[in-house]
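Removed from the display is one protein chain of the complex; every other protein chain stays in position.
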Amino acid sequence: MTLTVTELTIHHGAICAISDVSFTVPKGQLTAVIGANGAGKTTLLRTLSGLNKSTHGTATWNEHNLLHSKPETIVRHGVSHVSEGKAVIPELSVVENLELGAIWRKNKKEAAESKASVIDIFPRLGERLNQRADTLSGGERQMLAIGRAIMSKPQLLLLDEPSLGLAPLIVEQIFQTIRDLTTSMGLTVVLVEQNAMGALKIADQGVVLNLGKVAVAGTAQSLIADPQVRAAYLGY
Amino acid sequence: MFQLLNTILIGITAGAIYSLMAISIVLVWRSTRVINFAQAGMALLSTYFGYEAMVHFNSFWIALPVAMVGGAGIAALIELVFMRLLVKRSSTGPMAAVAPIIATLGLLGLIKGIISSIWGGADVRLVGPVTNVGYSIGDKTLAFSPLKLLTLCTVVALMLLLTVLFQKSNIGLSLRASAYSPEIARLSGVKVDFVRTLGWSLAGAAGAVAGMFQTVNGNGAFSPESIEFALLLISGFIAAVIGGLESLVGAVVGGLVLGLVISFVLMYISSSLFFIAPFVILLIILFVRPQGILGVKAARRA
Partner (left out) sequence: MHKFKSSHHLGFFIIFGFILFLTGNRVDELRVYQGASIAVYVVAISSIILLTGYSGQVSLGHGALLAIGAYSAAVARNNFHAPVVLTFVIAVLAAALGGALLGAAAARLSGPYLAGTTLALAIGLPSLANQFPIFGGEQGVFFDVGFPPPSLGEGFTQYKWFFWIAGLAALISIWLVANILRSRYGRNWRAGRSNETAAALAGISVSRSKILAFTISAGVAGLAGALLSMTIGTVSPSAFPLALSFSLLTGAVLSGVSTLSGVMIGAVTLVAIPEIADAVATRIGVSERFTTNLPGLMVSTLLILTVLFVPNGPVEQHRTRQARKAAKEKN
């Protein structure tokens, strides 16, 4: 049960956003994907969840081919994607956003259990269940977006910049929660981040993308220790 | 006093039918962000289906579901073959905002032409399941009959049913999520394409009910060239806009406002202002609230 990406190439029209990228994400591990603006991180995740089309290569999860499948099929294979920029539906209430995540699940009892556990993880959401999502603060919205993804009972969680636009203290909390989820629920996580240091600190593995190519990959500790990575991405 | 009561009763029943038409326009708007000017044409076509069923089975209670199923089918077909192509072909460029409006107008013309070719522009005559002779108070006859009561009850029941469906069921949640944010809906496992077709079908069925009741409540005649049809075409749309396009309750409020205004103008001012009244009321409401009575400003994004 690993995520395996081989020789993946993705184009936006004439622009090549990802070229010949290969990596594996072992089960139960947290892999951070870092890189500068425009490195292709969002494009990579969107392709893994079926929103974008690829030009070449393969990506498999549990023997499921992730390329050439629709997002609504991929989520049924246990892959949840929290897209960039606090992916909630502002017009719906908090509880409706959560229930949306479980909408495809047949077993309603299990879905209710998922809801209870999300509220357990994010008590602030529990206090605001009937508010419209556009009344939430930025941090709360990010919690809701992650909560919605958990409601889909994922085994593989794809997170796109959960720290975007949040205060340092909140970022730390969110990162801690992500780490805890990985361990306690046995999730496999791909975490895309600008905040390289924060992400590598909680990650097991790291992949550094540069202009659509893998620049360095390895354990999180080895990347933190790598002088080149430190200079280019960690800023010291 | 008696005339006032009658005016109100007539207005409410007519308004109820406009509400249904408005509901179907709102359903389509909410599922695909398209104003479907062909909605009344689809309602008319469904009414002809109902008419055929009436001829064969001689029962309104068979004709009504036949019309509804027919309406839902036609709507689904249009969404599948026509709207998907439209969205794919002209969603960019200077015509992007105008193309769907014009395309559904073309559809309206096409449906009208097809109806006239098949049924020859003959009036549809339908007899309701109960009498349209008004209740009487003492020696006076009210402009409110068992048939009008049935119309009103049906509209209220349908509105409640749809509201519950939208607000409380998973189907409703899928419909709303797909309308507001198709991408997040798909990531959550909603089959958005299917849900859109479903939204159109619901609208088609609601429109069919409007058409059937318009026919039995009017003087029984309904055809592509009839005043009833023109009235249904604009009032459903105006009622939806008055209500703010987004909410089912708004559509019903809009329909009732419109029905009452038209009824009062007819009774107390002049019958020749009949068709201009909707325009005036629409202008007044849009001047005060450009987003309609129950419309909400766009949500805070990001």
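The chains carry the letters A and B, assigned in the order they are written, with residues numbered from 1 in each.
Operating definition for what follows: a residue touches a chain if its C-beta (ideal position, glycine included) is under 8 Å from a C-beta of that chain, and two chains touch if they have at least 3 such contacts.
Keep in mind it's a predicted model, so treat the numbers as computed, not measured.
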Checklist outcome for this item: Going by the whole complex, the chain not shown touches B
Item to check | From B:114, B:142, B:267 or B:293, residue that would touch the chain that is not displayed | outcome: B:114
Checklist outcome for this item: chain B residues touching the chain left out here are 29, 35, 37, 82, 85-86, 89-90, 93-95, 97-99, 101-103, 105-110, 112-114, 116-117, 120-121, 230, 234, 237-238, 241, 245, 270, 272-280, 282-283, 286-287, 290, 292
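Keep in mind that, in the parts below, only the chains that are shown with their structure count from here on.
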Next on the checklist: Please tell me the distance, in whole Å, between the geometric centres of chain A and chain B computed from their C-alpha atoms.
Outcome noted: 43
Checklist entry - Hey, which residues of chain A end up touching chain B in the complex? => result 49-51, 70-72, 75-76, 80-81, 83, 85-92, 96, 99-101, 103-104, 132, 134, 148, 152
Checklist entry - Residues of chain B touching chain A in their complex? => result 170, 173-174, 176-177, 180-181, 183-192, 299-302
